[in-house]
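A single protein chain has been omitted; all remaining protein chains appear in their positions.
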Amino acid sequence: MGEEFKDIVLHQMRKDMMVKTFKTGQRFDGRKFDELRPLEIQKGNIHTAEASSLVKLGLTQVLVGIKFDVLTPFADRPDEGVIMSNAELSPVASPTFETGPPDENSIELARVVDRGIRSAECINLKSLFIEEGKVLAVFIDIYALNHAGNLVDAASIAAIAALTDAKMPKVENGKIVRGEFTGKLPLSSLPVAVTSIKCSDYWLVDPSLEEEYVKESKITIATTDKHVCAIQKGKGTMTRKELDNAIEIAFKRGDDIRNVLKH
Amino acid sequence: MGNANPNVKLMKDGKRLDGRSSTDIRKIRIEVGILPNAAGSAFIEWGGNKIICGVQGPRECIPKHGADPYKAVVKCRYMMAPFASHDEHGRSGPNRRSNELSKVIREVFESLIITEAFPKTQIDIYIEVLQAEGGTRVAAVTVAAVALSNAGIPMKDMVSAVAVGKADGEVIADLSREEDNFGQSDVPVAFSNRDGNILLLQMDGLMTRGELGKAMDIAQESSKKLYKLQTDALKEYYEKPHGAKKFQL
Partner (left out) sequence: MSSRKIILPGDRISDKVLRMPNTYIENEMTYAAVVGMSDETGKFISLESCYKPVFEDVLIGIVTDVRHSGYSVDINLPSSAFVSARDMRTPLNAGDVIAAKVVDVDEVGEVSLGDIRKLPRGEIITFPPSKVPRLIGRKSSMLLLIKEHVGGELIVGNNGFVWVSESADIPLVYKAVNLVIEKAHLTGLTDNMQEFLIANKK
C-alpha cells in the first residue's frame, strides 16, 4: 500500500542500504528498532460526531469519527447493539491512493481495527439495547489523512481514543436526541494494535513508509492490558520465536500507548 | 431552502440568532501545509465547518486518453465524511449533491489555473468535509485556493467565496445552518480577488432584483475580508519553520 512503481524497482537497493544502517543500531529516521514514532492524540474536535480523535504517529495522520444511530438488531442477536467500521483512504493521504469504492487495503484496515475492539469486548453490546427491535449502532469511520507508514496502528489508536471520549446519546421514543447525552460510553478495556515488520534479520515496530516498502513479513497484534485480542499476519513468513517476540513488543508498546490514552 | 418558513424567527432586535449583524461573517481559521504527502494542503474552520483540502499533481493524466495535449486537466472531488453532519450517520461515497458540488468547484479553478503550463497532466483537488454547518461549498473554494497556492500551482488570481442570502426578510452574509435551512434564499458566490470576476454563482430561493443586487454587494465586500484571511494564513506559514506550529483540528 502506498508504493509507487519506482519504489518497487528500488526495493533491493533500498533494503541493502537499510540493513547497513540497522547494523549501527538505528533506522533511517534515527529510531531504535523497538521505538514508536512521536504520538500525538487530539480528541473531540469534530462536533458533529458523537466522538472523534485525530492521531498523529510521526507524519502519519488518521482521523476517526464516531456516530451513533438507531438500527434494527441482527436477527441472531436481538438484544445486542452493533459496531460498524469503515475506512476511507483519502487521496490527500498519498499520491498512490485513488478515488473510488473501498479497495482491499481500506477494507482490511477497517476490519483489523474493528476486530480488536470487538474481540476485546470493550463495548458491552448489550448496553446498546434500546427496546425490542431497536438497538444503538456505533459507526467507527476511519479517515486516513496522511500515509507515512503504519496506518493500522494509528487508526486503532484513533478509534479507541475516540471511544474513550464518547458519550451515550440520549434516546427518546426510539430516536436519538442529537446533542444530548446520558453519560459516558462505558469501556471495559483499551485494545491497541501494534505492528512489526521484518527486514533481513531485523524486526521493527511501527514501520515508516520506506520500511513498509522493504518488509519481508508483517504482523499486527492488538492487545489489552491482559489479553491478545486480534492478530493479522500480513505478507511473508515467521517463526514461533518471532511471533513470541512480536507479542512481547505488542504488549510493551501497547502499554505505552494505553498510558498516553489514560492521560 | 425548500423549507422556507416565515414562522421561524432568524432575526432578533436587528441581530441574527448567533449575535451577528447582517453583514458579519462567522469566525474563520485557516492553516496551511497540514498534509505532508499532498503537493499542497490547507484546513479551514469556518464557524462550525471544518474542511481539509489536499492538492495532488500536476501528474500523469489517468486514463491516458483523457489527457489534453495543450493543457492540464483539472479534477475535483468534494466529499462529506459520514460523521460530518449533525444528523444521522451518512453514507460514504459520492452522491448527487457531492457530484454537483465537485463540478461547480472544479469550474472555479478551471478559470484560474494556468493549465497551459502543464500539458498532458492532471491536477487533482480533493475536498474532505469533516464537519458541516452550512456553507461548505464556499468554504471549500476558499480553502482550495490556499491549498493550490501551497502546491505552487500557477494561477491567474486568488478566489474567495461566501454564501449570501435572505432570512427573516433581511439580506445577510454567510448563512448559518439554520438560516440556510429556514431562510428564504441562499446564494453561494465566489469572486476572483484582482478583477472581482464572478467565478461561482448559484441561487436557491426567492429574492427581488434589488435584494439580489444588495446581496451581491455584500458578497463582494465579504470576499475582501476572506482574501485578507487567506493572505494572513499564507503569510504566517511562510514566516515560520514548516512544522513548527502543530496542526490542531
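Per-chain numbering from 1; labels A and B assigned in written order.
The rule is short, and it goes like this: a contact is a pair of C-beta atoms (placed from the backbone, for glycine too) under 8 Å apart; a residue touches a chain by one contact, two chains touch by 3 or more.
Since the model is a prediction, treat every value here as computed from it, not as a measurement.
Touching the left-out chain: which of B:85, B:102 or B:192?
Candidates B:85, B:102 or B:192; residue touching the omitted chain: B:192.
Using the touch definition from the top, which of B:86, B:106, B:120 or B:177 touches the missing chain?
Considering the complete complex, B:120 is the one touching the chain left out.
Looking beyond the chains shown, say which of B:157, B:170 or B:221 touches the absent one.
Per the contact definition at the top, the residue touching the missing chain is B:157.
Which parts of chain A are in contact with the chain that was left out?
Residues touching the hidden chain, for chain A, are 5-6, 9-14, 16-17, 20-21, 26-30.
Contacts of chain B with the missing chain: which residues?
Listed in rising order, the touching residues are 39-40, 57-61, 69, 112, 114, 117-121, 149-158, 192-194, 230-231, 234-235, 238-244.
As a working rule, only the chains that are shown with their structure count from here on.
Measuring centre to centre with CA averages, how many angstrom lie between chain A and chain B?
31
For chain A, which residues count as touching chain B in their complex?
Within the complex, chain A touches chain B at residues 40, 42, 45-49, 52, 54, 59, 61, 63, 65-69, 86, 88, 90-95, 99, 101, 137, 139, 141, 143, 145-148, 176, 178-179.
Help me check something: in the complex, which residues belonging to chain B touch chain A?
Listed in rising order, the residues of chain B that touch chain A are 35-39, 41, 48, 50, 52-54, 56, 59, 77, 79, 81-89, 92-93, 124, 126, 128, 130-133, 246, 248-249.
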